[in-house]
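Incomplete set of chains, arranged as in the complex.
Letters A, B, C and D name the chains as they come in the text, with residue numbers starting at 1 for each one.
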Amino acid sequence: MIGMVGAITARDLRLAMRRQADIVSVLFFFIIVASLFPLGVGPEPDLLRKLAPGVLWVGALLATMLSLPRLFADDYRDGTLEQLVLAPQPLGLTVLGKVLAHWLVSGLPLALLAPVLGIQFDLAGDALLVLTVSLLIGTPALSGIGAIGAALTLGLRGGGVLVSLLVLPLYIPVLIFGAGAVDATVTGLGAEAHLSILGALAIAGVFFAPWATAAALRISLE
Amino acid sequence: MLEASNLECQRGERRLFSRIGFRVDGGEMLFLQGRNGAGKTTLLRMICGLTHPVAGEIRWKGEPIGQLGDEFREELCYLGHLNAIKEELTPLENLLASAHLAGEALSEDDAIDALEAVGLAGREDLACKYLSQGQKRRVALSRLVHEKRALWVLDEPFVALDVAAVAWLAGLIGAHLQRGGMAVLTTHQAVDIPAGAVKELKLS
Amino acid sequence: MNNRLINWFKYASPQSFYPLAGKLIPWFAAAAVVFGAAGLWLGLAVAPTDFQQGEGYRIIFVHVPASWMSMFIYLVMAFWAGLGLAYNTRLSGMMAQALAPTGALMAFLSLWTGALWGKPMWGTWWVWDARLTSELILLFLYIGFIALQASIDDPRRADKAGAVLALVGVVNIPIIYFSVKWWNTLHQGSSVSLTKSPSMAALMLWGMLLMALAFWMYSIAVALYRVRGIMLERERGSEWVKGVLQAEGTK
Amino acid sequence: MNIHWQSFSDFLAMGGYGLYVWGSFGVTALILALEPMLAVRRRNQLIARLKRQLRAETKSAGERRTPPTPNHPQ
């Protein structure tokens, strides 16, 4: 079981390494978004510090969302998805493996890069820490929820937009509690409450979403 | 073993076929015929459980495949029009990945063996995007070399292959049937498969 | 271009260029060291204080040569690239590929020293002024060129694709050079020109020219060194490379 | 051509611009020293790799006398 999930994840990771673009483009986008803000707004530190949580979290969210359409599209186009569906194991686990790989090449690097970008915004040490932690907890939820949207829109005309449209409402809670956690730290309040809700969202995203995704995939292939 | 009765398929406004039935037992091959667009691919995908018929039922060892789920899929090997290989990966990586994903333990030596058998020796480490059309098809077919599952469902497996490879694949299918395996296949080419029992089914 | 020249480019084979480059490198390297030492001596130890900028102006001795080189290397690179695209010569792609990293470093140095100069003189590390922006674009162009070539497996295709990019980017060079004239910018205009007499003190001028010469020699030496490696890599499998490899072994 | 500086510390201070001047010259020197070093290292690695390949080639050319196994589609 776990071996299977591992095999899927390993294959997707190898593909990502081969292409590299997948990883780099998410990061690159995040960097561009986060760097253009200070340029546009000007260098007043107080203002930047106020903007930081929102900007960084929105950047991470957008970067993840942009990478969603490709989550299943390549496998769909070249026939691999049919093979995955026909494999003798619960499709939900296969999806879990793919979600995991997606997180490893998008969410994780985003979370690790975020503090570096946070310095641009003159964030203090504890805020940087909470920023990283909130992204580490929140991005798995983004990947998990996003997979449902990606599966539902597979092969449809709407493509990319449709994903965004479906997924955005479900992302907003993650955004609110994620950015809220950092904001709370900046303003000196505790971040625990926010982080624990974020954790609950992540657990739901990682353990329940794959089964919905699996159902959506079967429908898309019909 | 594999039985279908009274199958009917509807696509858009069009009824592709209806009242189709067949039965394939160990060692037998079902050869599906029909002109382009007759519904062969659709029927094969139905047999795999990827599409559902409007009416009728497909049974494996007496049970409807929908209820069997993974139990059925463990004995099924499907090869479609699309090669299901990744252009960025090498043939070796593709073969290993697809075996793992199908839940089979394939050692690297066996994989290299299979690629050699399929005529890709020396290309194991070249990304598939550089391969020729026929070579890509061979990568997809290399899965069959060590495939022990009972039911092979092959959709035009001979496409893009050269004469030598067609003969080799026909032999491979023949050996599978000899071992008591089953195969359902379609092709528009005239291929001589050394099989004992061939059933034909014509969609029109 | 006359026919003899074309023939020369066409038949200047890596095979004959390789040993020639090997012989030239030490001379250029030595010249770079000598000119560099002389230029540093003049620039850092002898040249007088600038009446406006104090000692801070001494950054000029690295800033200007690096800036010049960054532009000039790009021109040379684009020239080779264009030649390769037009006449399909083997050597030119290798030359372009060998020049790019050095050019990128020069562009980086220009930006770095310029920023360090801007802080005391203008009070800011960076402004979005025409010259500064266009020099930054130059750095990006170099990086883009290198990244593009790195992601193409087939060297012939890599050369051609790189050449298109290099030629498109050439428009940037006159923009860098003339930006101070065309726009009213913070950056100062050119003080060395062929037409009017130098407005700088003779010692400063000499220091700068020596440093520029040193940068020239350095760039040529490094590029030649790098092109030799590229030749070996691209022509591996040919007899002459096998010969070179065997000779390397006995050393 | 007299030396412009009174003392060494004077020289280091650069009339108050030490940080900027030495920051420029230092990084320049660093890069101009590093680039050739990296180039030499890459070249050595390249030559080692090419030699390895050459050796492997000549070896396998000697071994590959056995004909490829028959009955494979070529």
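Just so it is clear, a contact is a pair of C-beta atoms (placed from the backbone, for glycine too) under 8 Å apart; a residue touches a chain by one contact, two chains touch by 3 or more.
If you're wondering where the values come from, they're calculated on a predicted model, not measured in any experiment.
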Whole-assembly formula, with each chain kind represented once in the display: A x2, B x2, C x1, D x1
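One rule holds for everything that comes next: only the chains that are shown with their structure count from here on.
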Rounded Å distance between chain B and chain D, as computed from the means of their C-alpha atoms: 52
Centre-to-centre distance between chain D and chain A (centres being mean Cα positions), rounded to whole Å: 38
In chain A, residues with contacts to at least two other chains: none
Residue ranges of chain D in contact with chain C within the complex: 1-5, 11, 14-17, 20-21, 23-25, 27-28, 31-32, 35-36, 39-40, 42-43, 46-47, 50-51, 53-54
Interface residues, chain C side, partner chain D - complex: 42, 44-49, 54-56, 58-59, 62-63, 66, 101-102, 105, 108-109, 112-113, 116-117, 119-120, 203, 218, 221-222, 225-226, 228-229, 232-233, 236, 241-242, 245, 248-249
Chain A-facing residues of chain B, complex: 48-52, 70-71, 73-74, 76, 78, 80-89, 93, 97-98, 100-103, 127
